[in-house]
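Only a single protein chain was left out; the remaining protein chains are all shown in position.
Order of writing sets the chain letters: A and B. Residues in each chain are counted from 1.
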Amino acid sequence: MESVDIAVLLTVFGSILCFGSAAVLALSWAFRNGQFDNFQRGALSIFDADEPVGEPTDFFPDHRPITPAHDPQHEAIQGE
Amino acid sequence: MAVTILARDHLRLQAAQERVTIDRSCRGPVLAFSATALFWLLVGSLLALLASLKLHSPYFLTGSAIWTFGRVRMAHLQAVALGWSSLAAMAACLWLMCRLARVELIYPRMLYLACALWNVATTLAVAGILLGDGTSVEWLDAPTYAHPFFVAGVGLVTAWVVATFRRRREAHVYVTQWYILAAVFWFPWLYTVATLMIFWIPATGVIQPVVNWWFNHNFLGLWLTPIGVGTAYYIIPKILGRPIHSYYLSITGFWALALFYSWAGIHHLIGGPIPAWLATASTVGSMMMFIPVIAVAINHHMTMIGHFHRLKYSPALRFTVFGAIAYTAVSFQGSIESLKDFSEVAHFTHYTVGHAHLGAYGFVAMIFFGLYYYMIPRLTGREWYSSKLIRLHFWCSAVGITLYFTALSIGGWWQGRMLNNPNVPFANIIMYIQPYLALRSVAGTMMTIGHIAFAILFIINLAGWGRQRSGGPTLFAQPPQLTPSELPKADSLMNAPVTQLQP
């Protein structure tokens, strides 16, 4: 086996080791930290009491209902 | 009953105040990044148009060294990739990190410095190239004296993003934060390693293009893509008021992207004088990219399903969804493009240029346009001046990039077929491709018009010549039960001292 071949093997195994340990470390942290406990909660973390799920938050300047209740789609979203 | 309503309204007001406080703390630095990014977008558009025109009308502005095609093309790339896209990406990182960590921005002066450093670097790059210091290293054309400024600028931003992350009040780390954190680590390394190996301690011969393409592909893949995808992961659910389809998939997608994207770059040298296994390894990496791309596609598009009518009402959503669709398209195209049979035709042609623009413009720029339309009113407390101009911007950009992509894909493909056939004289290829190059100029003109409309909107908003925002969903929804006298006005919240807003 030439030194080139050894180098290829080292690189490949080194990479696998790096990939593997990276993924294991990050995932184990995420599990311990409870990042995966409740995925729905994770997805909801960007909403708050003022911009809750079910209320769209962006409109063209001249196309803006004052309250969500005026939005024709409001009922449909609430229903989900 | 009345008590619960009031309690809910109080919570709502508190949440609104918290968000306004955070947005207000970001205002200065994020606007500085956004405004200078937009400036470079305009510069880049004009350079692009010039380069495009010169390619089918060689007598246009000929006879001047500064405006010769090669220099203008290099300057265009630095202006749009390092100027516009990177500054906008950093603005996105700063604002999204504050919002998602639910903390105010600290040490704004450091960020003004970062913004200044980056702009000095971009100015040196663009002016240096035009005056004859370009390096002809694709994507790294900036003269070497610009490098320290770029590294220092992004280094400060990275330090700041990490500091904000560590101060976070929100326990959950949202998927967008994963993407942002990864990107701000990747990019400084990437840039430093690439410039070191190509310019400061130059590697031998073909190692340089190998490092070069590893950098180029990762510039899009590990810097602009994570921030673009991360932005869409925030903007789309936030605008719709609807959590993303599968949060689990989004995290899987993140790690698949981290693993495979960084391996994909060398297929750009397919057939070239490099060890064959390198291109093969990259082809494998490119094919594996189907995993994260499909994960992101499912998430973005399934979140949208049943809500496409919203595109009619929300400017930010229009741009963002266009960008998300372009991301899916360009990634599938990229994976297929890395295949040997396909690459044998598409390589060395305008087909690749079309692909690059679908990625850098159709995906990245459109997502950042969407971000601007969502973010800027919340930072300035002012409404966009004109819906007409927003629509003009959207249609110019959307139709422009579609035309651009279509023209170069068709023209480039046949250019590649003819290049492979030695019986076709070179003159025929040049004559064949010219109408497509002219179409590209038409498309580029449309996109530039869109950008001018965008810049006008931005300037009016920043200068305060337009309407003030008064409540409404774009800033924060008004709790309907409170009487008007009890309601804090949006602009009063924006301008009140911080202590007054603390609940």
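The criterion applied here is as follows: a contact is a pair of C-beta atoms (placed from the backbone, for glycine too) under 8 Å apart; a residue touches a chain by one contact, two chains touch by 3 or more.
Everything that follows uses one rule, which is that contacts and distances are computed from a predicted model.
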item	value
Omitted chain (choose from "Carbohydrate ABC transporter membrane protein 2, CUT1 family", "Formate dehydrogenase major subunit", "(2Fe-2S)-binding protein" or "Cbb3-type cytochrome c oxidase subunit II") - UniProt protein name	"Cbb3-type cytochrome c oxidase subunit II"
Selected from B:8, B:56 or B:391 as touching the chain missing from the view	B:56
Sole residue of B:231, B:286, B:352 or B:397 that reaches the chain not shown, by the stated touch rule	B:352
Touch with the omitted chain, as defined above, among B:271, B:435 or B:464	B:271
Chain B, residues in touch with the chain not shown (by the definition above)	54-56, 58-59, 62-65, 68-71, 73-74, 132-138, 141, 162, 165-166, 173, 178, 181-182, 185-186, 189-190, 193, 197-198, 202-211, 214, 218, 222, 255, 258-259, 262-263, 265-266, 268-269, 271-275, 278, 281-282, 285, 341, 344-345, 347-350, 352-353, 417, 419-423, 426-427, 430-431, 433-434, 437
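Methods note: only the chains that are shown with their structure count from here on.
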item	value
Touching residues (chain side chain B, partner chain A) in the complex	8, 11-16, 18-19, 100, 170, 172-175, 234, 237-244, 246-248, 251, 255, 258-259, 277, 307, 309-310, 313-317, 373-374, 383-387, 390, 467, 471-474, 476-478, 480
Contact set on chain A toward chain B in their complex	8, 19, 22-23, 26-27, 30, 33, 35-36, 39-69, 73, 77, 80
